[in-house]
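Supplied in structure tokens, the structure appears directly below.
Heads up, one of the protein chains got dropped from this complex, but the rest are sitting where they should.
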């Protein structure tokens, strides 16, 4: 199959890695040629994820396994701080790289503060393209290194960018209240994600210090053409998949709900993976579970001149693995929608 | 038992009514002498709620049953618009009344807009005391008619009032993002609360139009001494009990997290039902499930000078039935904590 | 597209109908040419199920709409007792029919007792083929009318049939304890499926009277060649999708776990939609969520000589819509696996 893109999945024992494998199993033009893992290297995929039957007997290689000549693209679904130590050698070996972690999304000086490490490969930061195709797809096409956006930034940027670009919202004083299912916290068992602690619980976390904060502001800065200011508070909710962000922005000038809605609808006309709901209707992340779709709704609190824009994604799909494949499709000249489901598994 | 307060529970087939019965079963100084219901009048309590064993054979009377000489206090857990048609005759018959609905919380001119009806007994609105004991307990003591607060206003007012009273927050531009379990939507089966639609779902609803909005502003106005302005968006989350509000307020002047925390801790020192967490720790409504407690945490986004105050309550207890009993305790000179659990059923 | 099978979906406002539409949207050789509904006829699909974007503007026709010349096959996802009044005219009009309800699964005399109605078209019962492809696929190929199995019978029959056929289990005294998510109870909102009543609840229902009981026995009779006797008790559990049956059968003769496992593994060797787990491992319906797969595990209680065979399916897919499409594939000479996912959306 000479037309197949050869794919290496790094970090296949995590939820994002597993989701890459699930989606790639149905991709018409991509073939997984290598899978790697950290602690679980040496085990088979089927030992870790019995549901991934087509890969059951694949052995997980160590994450420093050489990929030269074995793959055309590498998806890095690795802990923060690991991708940046591995990506350069893959790039040097001629692979193109999509990093699903946060290692190539910010300027170098942001890493100590927000991620707690000095960036080991700052020379690559300038070459990385931020892979939010609906906004920066043209840059993705020719990128060798794509920084796949975080789940919260994906939803927040898609919700707010058109309204900031059209100068309908003020760039300061934006509040983003986000709610996430626990798959976003990763596969590692902790007290935080114990079922007994999560059923019936809604908890804010990392108030004022979540690493997605500067990422969100960077993207909104590009949309608004000025410095934006965002207060971002994520919450953990009793769900597995699904991120919903509720964004509050003050109107720059008088505007109606229809005008706000019109700006969003027009921005995403023809976009295969963004669904703008009718004016006043609100999204539900559950409706896009398993699908590479961002559902957006907008409301207007006329008493306070505050726009309320909410967006929902499946954090493992449009918020991670699906978007990575969407980027790969663009990078390799494939149909942008190849292999990507657009109907959620609902209810 | 001459020392017992005789209690009539109106609306015992709803969740709030059932929770009143659960809590009152353990009250040392109160006795339920009558239970009423709407459509289910004529049935026994045990037919509707098998878990309420001590009341199994009590017959549900119609909601217009006379209570003169049969009860000292009436709890009205009735649909909006119904309490205000029933309360006057109960008051005239010498009962004291705690209304758990919204019929006595707002000025008369607010009802058409926010509740969709002309208030039938506006002469009583001026006499109703807003029953949030931590803020207005002194007024409750002598009240004949208490408007028991809504679940969202309870949490939001307890979270924000001390900081507004101390002029630490600006009164305008407040954002309150609220998350509620589905018991708040009531016992009536609808598509919205179908399990298949709620598991894994987070949905904003009634953006800009929820009837708790003016109620919240009224209480915050009293705290700040000026007109506050609140954008309030509630969300439905996959939980049964529990409301968590996340409140965003801009600092009026420079302040540290410790100062914010100090204001809250000092405001509620000795309050038996408010628990202020250590600075920077965030509440979890699950921890107060079944208990008459509001758990409050405060954080500070120093980048944007925004205080983040979150508060969690069990919407059926501190957000409704428990608070009503707390009000009754004050009205009848009982220990404020009588019959009210303070430890949540956790996990 | 002359090669496309034209498909009419009856009952598209129910969960099974919606799942048919979700799966058929990705079918390479089938096209939905008509959708019908009962009460919601006249509405658009998008009004009922916003996630079904490709069908958003399709109008729901009444369920008695004529289909002659408009479709090659009709899927009937209708309430019990309705299919049997509609199927004959569709068959007379030249369509082939897959009934996803229970109207063509039993002999005529069973309907009054188990379904509460006299069968209106008993002449068709003898012509209906029971559409469990792994067991009766050869009959399905040429059938005009297929009775698509119930969710519980699908799981139970796949779990037990090989062991009964090989005479490893006694045909009497079989106990089947089943657990189902609430989507099996349908989309209609009731107190039973209210989120507040279902979270944290496990409830047996219809003890000794569930209509799937005779259906299970009929299939097991065919496997064992004798009259089987089954005690079947279903339970509702806090889940949306997923049925797990735990089947208890006494060994006919001494047998080891490996022998039991060998019989199952050999029965389903090469079956694309049945996954027999390693001996002693137990299935999890969650692993096949969204996929047309039945996962089977077998254990042996050596103290009591009782085989424990458990099987999990997604009740909306392998337990309903997916299996119906699998039957259609066989009926129209298509690849049995066309359009059917085999990897669950997990976690």
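When the chains are written out, they are named A, B and C in that same order, and each has its own residue count from 1.
In this section, contacts are C-beta pairs under 8 Å (C-beta built on N, C-alpha and C of every residue); 3 or more make two chains touch, one makes a residue touch a chain.
On a predicted model such as this, the values are computed, not experimentally measured, just so you know.
Enquirer: Can you list the shown chains that the hidden chain touches?
Expert: A, B, C
Enquirer: Of the listed residues B:211, B:289 or B:323, which contacts the missing chain in the full complex?
Expert: B:289
Enquirer: Would you write out the residues of subunit B that touch the absent chain, in ascending order?
Expert: 15, 18, 22, 25-26, 49-54, 183, 199-200, 240-241, 275, 277, 287-291, 341-347
Enquirer: State which residues belonging to subunit C touch the missing partner chain.
Expert: Residues 173, 175, 177, 179, 181, 194, 196-197, 199-205, 207-208, 213, 229-231, 233, 235, 237-242, 244, 246, 248, 250, 280, 282-286, 289, 297, 299-304, 306, 308, 310, 312, 347 of subunit C touch the chain absent from view.
Enquirer: Which subunit A residues touch the hidden chain?
Expert: These residues touch the chain not displayed: 15, 181-183, 187, 189-191, 193-196, 198-200, 238-240.
Simple rule for what comes next: only the chains that are shown with their structure count from here on.
Enquirer: So with touch defined the way it is at the top, what topology do the chains form here? Options are line, ring, star, complete, other.
Expert: Contact map by chain: complete.
Enquirer: Regarding the subunit B and subunit C pair, does the interface count as same (over half of residue numbers shared) or different (under half shared)?
Expert: Same; most numbers are used by both subunit B and subunit C.
Enquirer: Centre of all protein Cα atoms: which chain's centre is nearest to it?
Expert: A
Enquirer: Go ahead and note the Å separation of the Cα centroids belonging to subunit A and subunit C.
Expert: One centre to the other, that is 36 Å.
Enquirer: Measuring from the mean C-alpha position of subunit A to the mean C-alpha position of subunit B, what distance in angstrom results?
Expert: Measuring from centre to centre gives 39 Å for this pair.
Enquirer: Centroid from C-alpha atoms only, then distance subunit B to subunit C, rounded to Å. What do you get?
Expert: The mean C-alpha positions of subunit B and subunit C differ by 46 Å.
Enquirer: Could you say which residues in subunit A touch two or more other chains, in rising order?
Expert: Within subunit A, the residues that touch at least two other chains are 199-200, 240-241, 289, 347.
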